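The complex is shown incomplete by one protein chain, all other protein chains being positioned as in the whole.
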Amino acid sequence: MAQLDSRIPAGPLAEKWRRHKTEIKLVNPANKRKYEIIVVGAGLAGASAAATLAELGYKVKSFVFHDSPRRAHSIAAQGGINAAKNYQNDGDSVHRLFYDTLKGGDYRSREANVHRLAEVSVNIIDQCVAQGVPFAREYGGLLANRSFGGAQVSRTFYARGQTGQQLLLGAYSALSRMIGAGGVEMHTNSEMLDLVVIDGHAKGIVVRNLLTGAIETYAADAVILATGGYGNVFNLSTYARGSNVTASWRAYKRGACFANPCYTQIHPTCIPVSGDYQSKLTLMSESLRNDGRIWAPKKKEDAKKDPNSIPEADRDYYLERMYPSFGNLAPRDIASRAAKRVCDEGRGVGETGLGVYLDFADAIKRLGEAGVRERYGNLFDIYHEITAESAYQVPMRIFPAVHYTMGGLWVDYNLMSNVPGLFVLGEANFSDHGANRLGASALMQGLADGYFVIPYTIGDYLAGQKPGSRPSVDAPEFKAAAENIRGMTERFLQIKGKEPVSHYHKRLGKILWEHCGMARTRATLTEALKLIPALREEFWANVKVPGSADTLNQSLEQAGRVADFLELGELLCLDALTREESCGGHFREEYQYPDGECKRDDVNFAHVAAWEFQGAGKAPLRNIEPLNYEFTKMSVRNYK
Amino acid sequence: MNLAGRIFGSSIGRKVIMAITGVILTGFVIGHLVGNLQIFAEPDHINGYGAFLHQLGPLLWVARIVLIASAVLHIWAATVLTMENHAARDVKYGVKHTLRATLSSRLMRVSGVVVLAFLIYHLAHFTLGFTQAATFKESLPLYTLGTDFKVAGFITVRAGTPTFDVYNMVVLGFQKPVVSLFYIIAVGLLSLHLLHGADSMFQTMGWRSEKWAGGLRKIVVLFCLVYFVGNLAIPGAVLLGKLQPHEPARAAATR
Partner (left out) sequence: MVAENSTQPISVTLRVWRQAGPAAPGKFVDYPATNVSPHMSFLELLDVVNDGLTLKGEEPIAFAHDCREGICGTCSCTINGKPHGPGHGVATCQIYMRAFSDGDVIIVEPFRARAFPLVKDLVVDRSAFDQIIQAGGFISVRTGAAPDANSIPVPKGDADLAMDAAACIGCGACVAACKNASAMLFVAAKVSQLGLLPQGQPERDSRVLAMVGTMDALGFGNCTNQYECSAACPKAISHDFIARMNRDYLKASVRASFKPAASSATGGA
C-alpha cells in the first residue's frame, strides 16, 4: 500500500506556500551543478521547468518525442491564461481566483495547492511579459483581459486566439536560451518508454530514439514528467495526434500512483464529427461564448431545418434558461452535459443530430460583422476551413469533445509522486483542477508548476541525495529496463496480425465515449470493463505493426501508445465505477439532482482515489487521500 | 567580427552590397541616358557634352573607378549569393509552383548576364572602338563646336573647340539594325532588371513596407518604363530615319 502523504504545510491558507518556501531544504548554488535532472516533455510545464532549473545551475536533460521542443500541444490552447491581477478593478483577488478554481473543480482538488496556484498566477504574467509574450493590450499600452467560463470577473490574459502558442514559445525561448548556454542538453525525437527505479527512487529513464530506433538509457538524480494528459484514450479528442499517456503509464507500472483517472473534461464547443475517417476534433475557443449564444430548436421536427428559418420563439437558449446568472458562460462540464441532454431529447442539429448552435447573429447586430471579425476572425476562419460554412451567415454547429484530463499521476504538495525522486508537473499530475478545470486555468497551472513551484520544491528532495550518488546507466536496473523495452518492441513486430493499430484505437475510443463519456452508469461502466480487456487481448493477438525497429517507424510508436491506452482505459472505467457520486467531469447518472445537476457525496467520496499497480493481470489497489477542507466549506456548486 | 566582415561575410550584408552598388549603377545609367538624349538636339550639345566629360580628367577617372568597382562588387555579390542559393537546395523539387514571384525577379540572373555582355560590347563599341572601327569617334573627322557648351549656366566648352563627333558615331552605329536590336533587347532587359532591382533595394535597405509597397511599385514601374522608352528612342529614331548624320560640311576637314 502506497504511502500518500500530501505534505501540505501547516498554517493559515494564505501563509502555507510562503512559509513552506522558507522551511524546505535548499541546495547550495555550488552544489546545484552536481545534480542532474531529467525533464520529460517540453510543453508549458516541462519547458518552463527545464529552463528555470538550468538557470538555477542544475544540469538538465530535456526529452521530447517531437522533433522540436516547440511542438507540444500546449501550443494549441486558444483562449487565455487566468491571473489574479485585478487590472480591471472588478474585484478580483487571489482569494477569488482560488475560490473560483476550487468551486469550478467541484471541491475535489486540494485547497492548499489551488491557493498556491492562485498566488503564483500573478508572477506568471509578469514573467511572460518580460519574455516578450505579446499579450493583447489596450490603447493605453496596458494589458487587456477577457472573461471566461466559471468566473464573474475579467481575469483572463490572452494573445489573440493563440495564447497557448505564445506562452509556449515564451517558455521555449527560455529553454532555448539555456540550451544555447549549455545548461540543458536537449534530446528531441526521444520517447520515454520506461522509468528506472533504484532502491525505491526514480533515477533514470529509458527512451527510444525515434529516428534510429536505438533504445537509450539516461541516469539522473531526479526525474520530472511533464508529459501532458491522456485524453487520446478516447481516440477522438482535441488533443494532438501524438499526445499519449505512455510516460505516465510506464511510471505507474513502476509504482507511481495514478489519481482520479475518471476526471475527464469534455469541452462544450468543438466542431462536430463528420465521418469515421476522422482523426481529430477541433476546438472552438470558449471565448466564443462571451458573444455567441448557444441554442437548439425547441421542437424536434425543427432539428433538420435551416437554422435561420427557425423563428426566435421556437429557439431554446437552454444555457441562458437554465443558468441565468452565468448563462452561456457556465462551466465546461455543465455546458457539455446540457448539450448532450438536448441531443438526447432528439433536438440535436446537423447531419448526425449530435450538435447544437452557437449563434453570433445578435453579436453581429451589436458589434457589426467587422467587430465580430476582429474578436473571433481566426476562429471563424478555422470553422470555415473545416466545415465550408460561414459562421457569419449561419450559426456554428458545435458539440462537446474530450479536451483535458484532470486526473493524472498522484503528487504531494512538492509535486513529487509517491516514488521518491519522481516529480510530475502540468496536466500529467492530478493536483489542481479537482473534478473539472475552468477555462484558462491549464496554462496557468502548467507554468506555475514549471516556473514557480518545482524550482523550489525539487531542492527539498535533492538536498537529501548526496551529490554524485546518482547511479550509472550500467546498473542492472537500467539494463533490465532497456531489455524489457527491446522485448516489447520486438513483440509488436512479431504479432503480424490483421488490423492496423488505428483500428484498435478507434474501437477503444468508441467504447470509452459511449460507456464512460459525458454520462456514466454502473451498467455502462461494468460493460466497458468487460469490453476493454477483450479488446486488449485481441490487440495483442491481431495487431499488425509493419516495418522494423531500427528506423523511424510511426506505426510502432503508435502501437506502444495504444497498448498503454488499452490498459489505462480499463483503469479509467474502474475509477469511474468506484466513484459512486457525480462531480465535475465525472457524471454518474445514478447520482444527480432532479434538475440534472451533479450530486456529490462529500461524506464518502471527498477524497482522491490514487490507483496503485499491483502487477500484470492483478486488480490495482485503490488508495485514498482524504481531502481536508480547512478553510472552505464544500457546498453544492451553483451557477444559476 | 568587424563591420566589413559583417557586410561582406553575411547574407544580408551582401544583399546590401547589391543594393548600394545597384543604386550607384542605376544613378549612372540615368545620367548616361540624360546625356545621350541630347542627341535629339543640335550635334553641338552631345559633342560638347562629350568634350566636357573628357575635360574632367582625374574626376572622370574617379567616376570610372567608382563605377567599375560598383559593377565588380555587384557581380561578385550576385555570383556568391547565387552559388550559395544553388547549394541551399541540393535536391530539387519534382514539381514546384511559383506563388507570387514577379517575372522580373525571376529573370534577374538572365537579365544581369545579358546586360553585362551588352555592357562589354557597348564599351567596345562606343568607348574603345573595337567594333565598327570605321564609325568610331576617333576615326571620324573632328567636330568644331558651333556654340558654347554650358553646364548649369557656366561655359565649360567654348565654341570653336574641336571635339570628337559623338553625334555621328552614335547615329552611324545605330544605322546597323543588328546593333540597334541588340541594344534594344539589352536595355529592355536592363529595365526589367531595374524593375526588380529598384524595388528590391528598398526592401534590402529596410525601407519598404506593405503600407506603401503599392505606391513604390508604381513609381518603380513608371521609372523603368520611362527609362526604357528613353533608351528606345535613340536607336528607334535612327532606324526610323528621324536622326541622320549631320552635314560633314559642318565638321572640321582635318584632324
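Before moving on, here are some points about what is shown:
The letters A and B name the chains in turn, as written, and every chain counts its residues from 1.
Simple rule for what comes next: a residue touches a chain if its C-beta (ideal position, glycine included) is under 8 Å from a C-beta of that chain, and two chains touch if they have at least 3 such contacts.
All figures in this text were calculated on a predicted structure; none of them were measured in a lab.
Note that the undisplayed chain, when the full complex is considered, contacts A, B. Contact with the chain that does not appear here is found for just one residue of A:388, A:603 or A:619, A:388. Across the entire complex, the residue among A:31, A:93, A:131 or A:592 in touch with the chain not shown is A:131. Within the entire complex, the positions of chain B that touch the omitted partner chain are 1-3, 6-7, 10-16, 81, 84-85, 87-102, 105-106, 108, 196, 199-200, 202-210.
For chain A, the residues in touch with the chain missing from this view are 48, 51-52, 55, 66-73, 75-76, 85, 87, 123, 125-143, 159-160, 162, 165-166, 169, 172-174, 176-177, 179-180, 186, 188, 211, 238, 240-242, 274-275, 277-280, 282-283, 381-382, 385-389, 451-452, 455, 498-500, 502-503, 544, 546-547, 551-552, 554-555.
Quick note on the criterion: only the chains that are shown with their structure count from here on.
One simple way to say how far apart two chains are is to compare their mean CA positions; for chain A and chain B this gives 66 Å.
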